[in-house]
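Of the protein chains in this complex, one is absent; all others appear in place.
Order as written gives the chain letters A and B; numbering starts at 1 within each chain.
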Amino acid sequence: MTTTEVPLGGSVLAPRSIIWKRLRRLLLGWLALPLSALAALLIGALLILGFGANPVTGYHALLSGAFGGSYALASTAQKAVPLLLVATGICIAVRANVWNIGGEGQIVMGALASTATALALPNLPAFVLLPLVVIAAACGGAIWAGIAGFFKAYFNVNEILSTIMLNLVAVQVMNYLLSGPLVNKSQSFSITGLIPQTKLLSKNAWLPTIMSGTQLNLGVVIAVAVAVAVYFLLWRTGFGFRIRAVGLSRDAAAYAGMPVKRTVMNAMVLSGACCGVAGAVLVFGSISHRMVTDGSLTGFTGNDGFNGIVVALFGGLNPLWSILSAYLFGGLLIGGTSMQAIIGVPTDLVTTIEGLVVIFVVSIDYLRVRFRIQEEAQRLERDKERAPESSGRSLLFKLARARA
Amino acid sequence: MSQFFTYTILTATIASAVQYAAPFLLAALGETLGQRSGVLNLGVDGIMLLGAFSCYYVALETGSDLLGILVGMGVGAVLGLMTAFMSVTLKATQGISGIGVYIFGLGLSDLLFVRFVGTPLPVNPLPAVDIPLLSHIPALGRMFFQQNLLIYLAFLLVPALALVLYHTNYGTRVLAVGENPAAADSLGISVTRTRYSTVMLGCTMAGLAGSTLLLLDGIFQENLTQSAGFIAVALVYFGAWRPAGVMTGSLLYGVVTAVVLQWKSLGIIPTSAADLAATAPAVITILALVALAGRFKQPAALGKPYLRGA
Partner (left out) sequence: MRTKSMWVRCLVTLASVSVLVTAMPASVTPASATSPTTTLKVALVAPSAVNDLAFTQSMVAALDSLKTSYNLQISISDNEFVVSDAANLIRQYASRGYNLVIAHGSQYGSILQQLAPKFRKVSFAWGTAGSTFNEPNIYAYQANSNEGGYVQGYMAGMLSKSHVIGVIGPIDVGDAQLYCDGFKAGVLAQDPTATVHESFTGSFSDVTLMASAAKAYIADGADVLTGSSQSVVGAIGVAKSDKVAWFGTQWTQASLAPTEVVSSQVYNWKPVLEQILTGIRGGKLGGATYTISLGNTGEKIAFNPSYPLPANVKAQAKKLINEIVDGTLTVAQ
């Protein structure tokens, strides 16, 4: 390193390093997120080419399927609803440092609870039945998550283990109920046994469409309302404060006299409630207006339980920003289905691209943050030096002096 | 019920349980190593799927199961490198990067399957190798000592991993990095290198687990693992990050599954109750852990990327 060649007040290195710094800030600040998603999509384009289809047509189909026109925008919003609800639930849980991987199971239990309610009380007027099924769904999900929360709080059973196991239990309970007690027995058309689905659910419980000609229904309002409510809960109430405190440091919170075990349990219960409501939206906002399964969890939830985790983390564990990340992720999913249908590539290609987007975006995120931290540190140092040169040069200068 | 308690059926059930448990055990042991050094990898299932597919494709094209196994492990190692890069160097949030790898592996494995295989053909399963002497022990011989080589390997890796973790310098470094990376760093242990090595080894074992599962099933199918990778991660917690505990968990899970299947096929469990009966492995696993009451604490640095000076 040619330290002696760096003049004190001169400007030999200044322009280059400043330009480089500004470029880096531009890249990492503004463009990191879109660029990383773009990188993932480029690899996806290569895969599309490998299947003999045209990536340009494909991505055009993806964009127009997700955002092109009012119908597409409505479909994306509708897809985003369960993602947002799950993400809100994850925000609560992870803020308390409880990793709720059981979203899938909680969605299903919420859906089952709400379906059972609608089947049991079909003739209640809509303004009673609809809130009732949503509450039932919340209870279903809350109880299911509460089991894991209870074991975590009072028996120190790791929540990742219990929620994954409870997912496995949930799928069997769903299969049992949908082929047994809840099945539509009057399937006169079917000589081949009863399809595991329920009767057409009471019209009083259908989520009303709020934009005619589309599938956009009241679920959107419910989801956004829940997200806003949880935001206030987490940052404006004592309850939320305790959740966040326990998440940051259990020991400190215990020392401060907070009921740690109860808080952990509450966080899981609330988290499950949100996921349960997602289940209700999936059933009562569906095209078929009934609950039907093919025997697997994903067949009903479409992997929302896991995608919701991704959405929550992309939203910085903040329900309000999760609204946006849910919308974008929903766009990716809906657009992907469009793309598959239009250019005829296998469905798995879309899944692969989704995985790549998650990988790339999550990888770049910390770099961005770390760059910001570095920048801040250097700026502070610069102020301390009270020297007009850039921090890079003053650092160089210091090193030069040290060497000498 | 009495038909279940016959020699043939009992021994066959346990033998089947051991086979069923082996892929879980392999993946869980690998994850244990990674988690002991502080890295949580939720992408195990995706890596198992890609390892299974690679093993399948190579075995199909070359006719050699061994080559398939090696390639499966190699694919696991490559994915391990990628996971380590994301988790250690780029310090991405570990839970979410794992899910990304899972989605990626799920999609890519089937994508390649559809593209390169078309109508699937089976590959040769691994032959059972009877261990001389031991396989002649009544009952126990049939249950444990007439399995294929990969199953033996899975169970041999249990004491091997324990030996490495508790009695080698490498193991000490791993444990140190997982408990207190800052302290380890100040002692001159490279946190980065250690974590890279454990994650890569762990993912290699995940690739091996996928290959084992594939050779047990004899053919590849979309989503062959059916979330086995997640169950393996859960078993790490069950086993309290100790190889022996992980083995106990895998065997427990395998035995309950095999018994339920056997009872279903014998008609002991009627079809109407079959679904609820199938919850048994999961329920018993949770209850077992509750009964053991978590006395063990997780590695203190699990899930937290290490930043020197932070």
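As a convention for this text, contacts are C-beta pairs under 8 Å (C-beta built on N, C-alpha and C of every residue); 3 or more make two chains touch, one makes a residue touch a chain.
In this text, all values refer to a predicted model and were calculated from it rather than measured experimentally.
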Candidate in contact with the missing chain, chosen from A:Asn158, A:Gln172, A:Ser202 or A:Ser363: A:Gln172
Hidden partner chain, touching residue among A:Leu200, A:Ala229 or A:Leu248: A:Leu200
Residue among A:Pro55, A:Gly247, A:Gly276 or A:Gly315 touching the omitted chain: A:Gly315
Among B:Ser16, B:Gln146 or B:Gln298, residue touching the chain not depicted: B:Ser16
Sites on chain B contacted by the missing partner chain, in the whole complex: 3, 8-9, 12-13, 16, 20, 110, 113-114, 117-122, 125, 213, 216-219, 221-224, 226, 228, 257-258, 261-262, 264-267, 271, 274-275, 278
Chain A, residues in touch with the chain not shown (by the definition above): 29-30, 33-34, 60, 63-65, 67-72, 75, 172, 175, 179, 188-197, 200, 213, 215, 282, 286-290, 292-296, 298-303, 315-316, 318, 321, 324-325, 328, 334, 337-338, 340-341, 344, 346-348, 368-369, 372
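Just so it is clear, only the chains that are shown with their structure count from here on.
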Centre-to-centre distance between chain B and chain A (centres being mean Cα positions), rounded to whole Å: 27
Footprint of chain A on chain B - complex, ascending: 42, 46, 86, 90-93, 95-97, 99-108, 110-111, 114-115, 222, 227, 230-231, 233-235, 237-238, 272, 275-276, 278-279, 281-283, 285-286, 289-290, 293-294, 298, 305, 307
Residue ranges of chain A in contact with chain B within the complex: 47, 50-51, 99, 101, 151, 155-158, 160-162, 164-169, 172-173, 175-176, 179-180, 303, 306, 309-310, 313-314, 346, 348-359, 362-367, 370
